[in-house]
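Yeah, one chain of the complex is gone here, protein chain that is, but the others are all in their spots.
Chain IDs A and B follow the sequence of writing; residue 1 opens each chain.
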Amino acid sequence: MEAFLFYFFFVMAIGAAVGVVLSKSPVGSLLFMVTTLFAISAEFVLLEAHFLAAVQVIVYAGAIMVLFLFVIMLLNLGHDYRQDLRVGVFSLAWVVVVSAMAGVVGWRTRGGEGLAASGAGAQEIQAALEQYGAVGAIAQPLYTTYVVPFEITGILLLVAIVGALVLAKRNA
Amino acid sequence: MITAFLLQGGGDAVAGGEFHPFLPGLVVLLPLLGFLANGWLALQHGKASADAVRAGGELDLGDRHSRPATHTLPTWIGPGVMALAFLITLVNFLRMLGAELHEPVVISYWTWMATGTFVVDAAIQLDQLSMVMMMIVTGVGFLIHVFSVGYMRDDAGYPRYFAYLNLFVFFMLVLVMGASYALVFVGWEGVGLCSYLLIGFWFSDREKSDAGKKAFIVNRIGDFGFLVAMFFLFREFGTLDFVPVFGEAEALVYGGGLVTAITLFFLLGAAGKSAQIPLYVWLPDAMAGPTPVSALIHAATMVTAGVYLVARSSVLFALSPVGSAAVATVGVLTALFAATIALKQNDIKKVLAYSTVSQLGYMFVGVGVGAYAAGVFHLMTHAFFKALLFLGSGAVIHAMHEAYHHTHKHDDPQDMRNMGGLRAAMPITWVTMWIATLAIAGIWPFAGFFSKDEIIWQIGAFGGAETAPYPALYTFIWVVALAAAMLTAFYMTRMMVMTFHGQNRTGAEESKHLHEAPAVMWVPLAVLAVLSVFGGWINVPEALQTAWVGLGGLLPTSEWLHHWLEPVTLQAHEVQLEHLGEVSHYAPFGGGEALWAAISTLAALTVVVATIQILGKRDVATPANDPQPTGFANVLANKYYVDEFYDRVIVQPIIRASRFCWKIIDATIIDGAVNLVGMLAKGMGWGISMFQSGSVNTYAFILTVGVLVILGASVF
Partner (left out) sequence: MMVEQTLFLSAALFIIGTFGVLVRRNAIIMFLCIELQLNAVNVAFVALSNVWGIDGQVFVFFVMTVAAAEAAVGLAIIISIFRHYQTVDVDNFNLLKW
């Protein structure tokens, strides 16, 4: 059952991702993207990352994608779109390069014996989930080991908000 | 500081007891001050004439009594500094005469340069040789300055002329008074510069400025020799000062390769400056300069620098029989070669120029056979009579020029075929030039007889020494020298006959305007004439003094110059005596000194009289009617085609090689390579700029490729 669900969402994520790239309308791309995010979120659940699955749906699919949608609507890109895929020699070059990338990555990930055999990480996560619960398991390292990067992330978000306001402000 | 500079001369620097130099630095400094003053006036004058030209006219010099200060002041400054310098030199000479001076007096003013172990002081050396040269330079120089006042008075470049002339004297004094080879070289280059400036004095004439360049460039070849010789000396002795070099010179191997190389390179340098084969070609062309310049620079002083150099380095030359023989051979060949060319020249100054080259050859023979005193002696007498001849020819040209100027005729005032019969118009010039001619022809009792005869005698004596290196060579030199002396008598008499005797060929109208030179010009002639008569009496050979030559002992001195120069030449003579033994007392084919002196003077007299008889009766054609000479005469008239030969063999190949370097190597290969690099960079830039499309996608693509490369590198 678990394997079936995994491959189901697997195919769903990839299919939706291809849709993101190929969809004519920006809104269509956006909806495909949301679909992809949902599928990824489901994979997270299958990988025992429950909290991240929730955050994925709430933050990504809920907040960021809505932000995109707002922008699309704001710029009135919802209709009279035209196909903007590049075709021709350059496009072929893109394909070649991307295929080479796939080859490299595939070569890199072939025969992952060391990964499958090691269940240490999974056991550790299992123990943390049992001890602290789904949220606590992530909160524990986030507020201890990674507290400084966490605070810096807060500053980053503040800067991003200010920057976005300045950029988008209709200046005189 | 100036006072200290001028008054320095006593104290520790002075060796030799009694001799106290009197302001020797001032002798050098005065002409320099004269140069600065005249140079400043020349610049002012140049500004004034530039303003006049801009205003659309030409600077008017006015008549002789109302000229601007820039034109009148040099008359007093130029000869004035020379007179003062001569007087100071005279005082020093008299003091040295009264002192027993065995070691040279070296007065160092400041350190000119010090780089590592190479130290050169700005120092002057006072000894008997430099004193003789100083007397000649300042004395004859003064007379020629005075003559120039008359000769150049109406020239627009008058202040500039005196500036150059003063500068020349300054450098010449540096040359003869410098206490090291480095300082001599400074003077050597400086006189070359002034020679260039004065030959090309009328630089608006292309031919004349080219003559200046030729002199400069030919001299460069000689300067190369001088420099290499100096490098050798420095490597061997670690210094270029005369005193230490000559002090240690005898440590060199006698006849060794090093000393031979040094002397041969010095010979090359001397041949350039003193116009010897093969570098003599510049001197005849140097006649393009004003005639007093020819007298001062190209007859009396600068061209004798080579002789001075050899006499100064007498120790080195005595140590190298090959070097000495080369000097003598070059000298005698030049003497004969130039004398034959002089036979067919029609330009009065060209005759004198080749005569100068020939006489310089005699001096080289003299110093080449170890008779350094005789060489310097001939240098001195030659300065008198050749300066006189040049100044006399200057007076003649001056008169001819003014005569043509009156009738606006454009004939060559220097061509002897246009002269003839000038003795009536110019008696003083005529008499003084005859005195000089008899002197140069070697007629007793004129100055040239004593000096030339001594040189010829010394050739035989040297060649006949006990262990003389090349007796046959010296016999040959002796014969050639005698023959050249006869040629000298002939071409000089020919010049006099063509100029002063026979019918006048100047033109009916022009001949009325021929006149004697003004007093400012003929007085120097008279003084030099007196010197040309009596100048030789200071060095009557001892062996001859009681014979007929010395009027049975009536002539006052006996080898005075020889004894005077002894402290300088002693070392060389000792070397010579040690390795060659006593010199011979007989000429190569027998006969004593008195006999050969009589033979040579009688022969010369015969030539002179015969020439007057033969040429005096012959009509001389004017240039327009003169047929082209044929056969060997044509070769002589064209100076053996040496200039053409040099042009074909040296100049043209160099020009072709330079053109090749310019057109092919520089313009095509080097510039091409440079341009190619530039074009490559440009092309590469153009190609790479294609990637910079401004399209974000392209940048992303390139970024991806970069990531791929790094990824690939980490994977494989």
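Going forward, a residue touches a chain if its C-beta (ideal position, glycine included) is under 8 Å from a C-beta of that chain, and two chains touch if they have at least 3 such contacts.
Quick caveat: nothing in here was measured; it's all calculated off a predicted structure.
**Q** For chain B, which positions touch the chain that isn't shown here?
**A** Touching the chain left out of view, chain B contributes residues 689, 692-697, 699-701, 704.
**Q** For chain A, which positions touch the chain that isn't shown here?
**A** 3, 6-7, 10, 13-14, 17-18, 20-21, 26, 29-30, 33, 36-37, 40, 43-44, 46-49, 51-52, 55-56, 59-60, 63-64, 67-68, 71-72, 74-75, 77, 84-86, 91, 94-95, 97-98, 101-102, 105-106, 109, 112, 115-116, 118-122, 124-125, 128, 137-138, 140-142, 145-146, 149-150, 153, 156-157, 159-161, 163-168, 170
Convention: only the chains that are shown with their structure count from here on.
**Q** For the complex, give me every residue of chain B touching chain A.
**A** Interface residues on chain B, with respect to chain A: 697, 701, 704-705, 707-708, 711-712, 715.
**Q** Using the touch definition from the top, list the residues of chain A that touch chain B in their complex.
**A** Answer in residue numbers: 86, 90, 93-94, 97-98, 100-101, 104, 107-108.
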